[in-house]
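The structure appears below as structure tokens.
So, subunit A:
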Amino acid sequence: MTRIRPNPRRPYENVAVAVPVSIPYVRYSVESAHWWIARALSELTKRAGIRPADIDGLSVSSFTLSPDTAVGLTQHLGLSPRWLDNIPMGGASGVVALRRAARAVEAGDATIVACVGGDANQVDSFRKLLSSFSRFAQDASYPYGYGGPNGSFALLTDHYMRSFGARREDFGRICVDQRTNALGYPHAIMKKPLTMEDYLGARAIADPIHLFDCVMPCAGSEAFLVTTLDIAKDLGLPHARLASTIERHNAFVDDPIQMRGGWAVDVDELYAMAGMKPDDIDLVETYDDYPVIVMMQFEDLGFCKKGEGPDFVRSHSFTNDGNFPQNTSGGQLSAGQAGAGGGYLGLVEALRQVTHTALSKQVPDARTALVSGFGMINYDRGLCSGAAILEGVAP
Partner candidate 1 sequence: MKETTTMNGDALLSALASGIRGGGVRVVDLTHTLAPDFPVMVLPPEFGQCQPFRMEEVSRYDARGPGWYWNTITMSEHAGTHFDAPAHWISGRNLPAGTVDDLPLDRLVAPVVVLDYSAESAADEDFLLTRAHLEAWEEKNGAIEAGSWVLFRTDWSKHLGSDKYLNLRADGAHSPGPAADAIEFLVKERDIIGFGTETIGTDAGQGSHLEPPYPAHFILHGNGRYGLQCLAGLDQLPARGAILFAAPLKIRHGSGSPLRVLALVPAPDVV
Partner candidate 2 sequence: MTDPIVRPPKKDPQKVTRPPELPPLQRSRAALAMSAAASRGAFELQCCKACGAWMYPARDACPECLSVDLAWKPAPDGGEVIAETTIRTTVDLYFRQRTPWRVAMVKLDCGPSVVCHLHGDVEVPGRVRMTAQLDKGGNAVIMALPAKRTPNMADDPELRELTASPKHRRVLVTDGRSAVGQAVVEALVNAGAALVFVGIAEPWKPYPGEDRLKAHENVQTFAFDLTDTTSVQDLAGEIGGKTDILINTADHVRPGGILSAPGMITAKDSFDVNVFGLQRLAQAFGPGMVGRGADGTNSAAAFLDVLPVYALANTPDFGIHSATAAARLSMLQCLRSEMRAGGVRVMSVFTGPIEDDWRQPVPPPKVAPGQIAKAVIAALEGGIEDSFVGDVAKDVATRFRQDAKVLERELGA
């Protein structure tokens, strides 16, 4: 076979991320995904001071647009982009949308890309969503107790606890600190403090997963703009520079059960491209549909070694004023999960933090943020992983 020459990645030279938009979530809503996405785009243009027609690139992520896709949405919303993307990657959607939009902007294929993720949540729509999620889930996962993601993550969590000695209290620390962060974020669905006692005493959902290990599905949307640094400056928008990204799908196929995500394959590249080390990161937004995956991200993104997650958690605090600010708006565990919007939540929040426009408690001197995405339990594990490092640009 011919040896394939390496194709080194080019750094991002001129990519700005701006205008973090979060349309406040509601538990149930009669409104459609189209409605939620329209609201986010409308807010985006207003705050950017542009007309909808100025959006010449559009990236959409939503589970509930069906039978429409991003294509139908252009006509529905009267947009005429020259660059269009539809990213069905759930929790990895925000990072992946950013990656793609960044290259489009750098290449001049688009000038201003609106990236939006959001979903409707009508009564019973979660059940309907699950039932058509994927072929493997339909064939080989849901017929087994129909735990949905709870069931899948229960197995991962059980295995992780057996393998690395993690205890429920360790996951509790993550959840409790994130709730503290959420109390400062006005849009969070969860508004009551959470104590370790509350956490440990909650009812079991799918052992060892208990109530506060689970996110609350809700309706809402999130969005941001990707453009060049110059345009962002011309528009007078607070913005961040995109420093690096990674993306990986279906990694570690030989692991009998998920113990690590695709980040572990690409993490060195993530930091190398940004010219940073883990210590240089001021705040982290992990994908947190369950706390076990947060712990795995600490390991796989280089903050500690595999298996050291429990110790890492025991020795850090994750509040916005703690020694490892993490999921600073409360994460999905406390802010809520608006479908594919959940894949945008951390990125939008990170953008606010590094541009010092936080709605939650501002992390002092926040300049760099690592945002991680994870998504799509196709069968037994999450297949999509991605991460990005943003660096706030001083106004």
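Candidate selection criterion: all candidates are chains of the complex that A comes from, given by their letters.
Following the convention adopted for this analysis, a residue touches a chain if its C-beta (ideal position, glycine included) is under 8 Å from a C-beta of that chain, and two chains touch if they have at least 3 such contacts; residues count from 1.
Nothing here was measured: the structure is a model prediction, and the numbers come from that model.
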item	value
Complex partner of subunit A (touching, any copy) among 1 or 2	2
Candidate 2-touching residues of subunit A, taken from the complex the two chains share	126-127, 130-131, 135-136, 138-148, 150-152, 154-156, 158-159, 162, 203-209, 253, 256-257, 379-380
